[in-house]
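Everything below concerns the one structure shown next.
Note that this complex is displayed minus one protein chain, with the remaining chains in position.
Chains: A, B and C, in written order; residue numbering restarts at 1 for each.
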């Protein structure tokens, strides 16, 4: 592992006026969780909820989409936010594709959601690698259908001052926080624009808006991702693609360790809000909204 | 009426070193629509929607509040946005108080919502007058219960350059767009903080964020309202009061006249989003979100 | 004085449907410091600085204006920032008009600058009173010439939460921080636009950009003043009037009391920067810039 890390930076080999810049990387194969698929059983999805009566005044506010015929893709599925996005989308009846560098870590989640009747596949994918993302989209489309909702939820960050930050770490953070968002959002938009529908949600944080001490790597990537969100929204909203940027100004709970006295956002509530963005009717779309717990300071997070 | 207008500015009477600054105003009595109340009949509210089964995976995402036992107050109810807020809140089962300088214009709306089974009262109120707002809150509380959700939806604007703007118009715009918001929000917060729950929604527009040519009066008031929203959120979120600022970067449809080819936000979708803010669980509250139609330019509106 | 304070809020007298809103105010007569004028002596202004040689490469960067033939007006002259603006403008050779509610407090400053050879008059003026400002502009123009540079430096603030803020204090803060800025800037712009030249500088603070806890009154006024700056810049820059907004994110030193260990901005450096804005050539004007000391936290002030 130490050997691997020593190989993981950019290197340069110069011969006369020509240099070769290179780094090694581990390929992340795009493949679904077939093993788990075999174990999947058809489940009764509980007593169906009867539709609201036609006479009900609430009828007008039901979502215009029936999400239960749709496919969602989450890129960057970690404990907390990513896991709860998966649960929320599956709960609505969507087919759900989960992508992560390490798909094996998603086994338990896939089992859980499949057991509850969800149609959920996990895929290995390196979001910063254009070919890996292209393969992901093609595979998901073939196996679950073209995604109607794509969420970019990758975040990479290790704190440090500008003076202490090394170039490979700076580049790598940007690749995770911003370049991957571009590659995924572009692939999604290219697929959605001809269809004239779909939602692309990019996930930001405090550092999307404020460059604080010790947050260089995160802020550079997150500012860039916000720029992408602004440009893409202006470009593809008119084609019917809803691009939105969510700003999570909070710690997100990903375990129960800190529960006592520590302020954290519940990821299932964030996930519900992201799902709500997907369901917004197009005459009143939101391009940006922020989230933090009620008892949290404003703009003091990562 | 012309006489009235000529009286409606601030005046100054000086005697030696002391000046008296004064203006005349018409009092707006706070009283509900009793006439209509007498006509109201108990209505069957349609077949009730059965609650989702406990086994349903969607159960976790149902709102934590049962809005049907709550009271909403909308200050500034005009065709379009205000009317649809009323319809949305009534549709959820909330008791709804509507306040407007001219409550009589709300008669048809009250009749409509009452006929559909809603418990809706309209009140005359001058939001820029502290005493009028205090009377409003007291009356609403007595008649419908203390409000759980208060929306400030007053907006006053006539375009004009800085050079052409007269001081009384400048002051009056600010009083409607900002002072009234302060008076209403403060009264709401004073009532909600001891109870530890409630939502206060302030309504902004493009001019909340950008001071564009010819938008002086609107921008000065809307910037100020946004300042209020930021301060109040920081102060009362920790008491469990959700303060949020919505930025409507769009024309809002208030009739069918411009429908063909003209881009407008559907007010019922805005209203649904405002209701959604009220229902956000407190571990992931939003302080600001924007709205515009899919086919609209960004930040080019009032 | 206590009597006076008790009179100083807005009052309301209602007769049937008509209300009279009124408050008392002390008139601030606009008159210059004639007494001091009599004592003024013609002073030798020291050895004149020879102009840079035509061959000097620095010649191209000399200001395009010769400020020494110009007139400056500062509205809101207090110890610290206002005093140093006066010193800076006088040092450049400008004729300087100082306006304050209480012109007598400016006696020593006028004496000091006059003794150094400056042509400096102090005027009483209530910036929130349109007639007082009109009289001020007329008097200054008659006595010192039409102003080429007008700085609005009034700031009024007493901290407090939204819940604790009374309406008269809210209104009065806004009148000082924003309404006065509008009245002064409009009067200045109306005078400058026909001449096609001039600078109007509006003074903001941390609370111009962020609404922090306990800063309600300041933030509402300062947000509004910033809106005014944005609108007015877009409207009158094309006429050759430079409108700029300076954001002082710092405590400004106004005495030597806190000097040890306490971080403050030197007002003479702020004043020099404001003068620099006035001298900017019009192909590269600045609309907003911020200031704070090197050893200060960002965005943590009033």
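A few notes on this one:
The rule is simple: a residue touches a chain if its C-beta (ideal position, glycine included) is under 8 Å from a C-beta of that chain, and two chains touch if they have at least 3 such contacts.
These numbers were taken from a predicted model, which means no experiment stands behind them.
Within the full complex, the chain left out of the display contacts the shown chains A, C. Here the missing chain is touched by one residue of C:143, C:254 or C:288, and it is C:288. From the options A:115, A:142 or A:162, the residue with contact to the unseen chain in the full assembly is A:162. Residues of chain C that touch the chain left out of view are 45-47, 49-50, 52-53, 55-58, 60-61, 87-88, 90-92, 116-118, 230, 233-234, 237-238, 240, 242, 250, 264-266, 268-270, 272-273, 275-276, 280-296, 298. Across the interface with the omitted chain, chain A contributes residues 12, 14, 16-27, 29, 129-131, 161-163, 165, 167, 170-171, 174, 178-179, 182-183, 185-186, 189-190, 193, 207, 210-216, 219-224, 226-232, 234-236.
Methods note: only the chains that are shown with their structure count from here on.
A rotation of 180° superposes the C-alpha trace of chain A on that of chain B, rounded to the nearest 5. The pairing of chain B with chain C is characterised as same-residue: of all residue numbers used at this interface, over half are used by both copies. With centres defined as mean CA coordinates, chain C is found 50 Å away from chain A.
Note on chain placement: the centre of chain B and the centre of chain C lie 36 Å apart, centres being C-alpha means.
Annotation for chain C: no residues touch two or more other chains.
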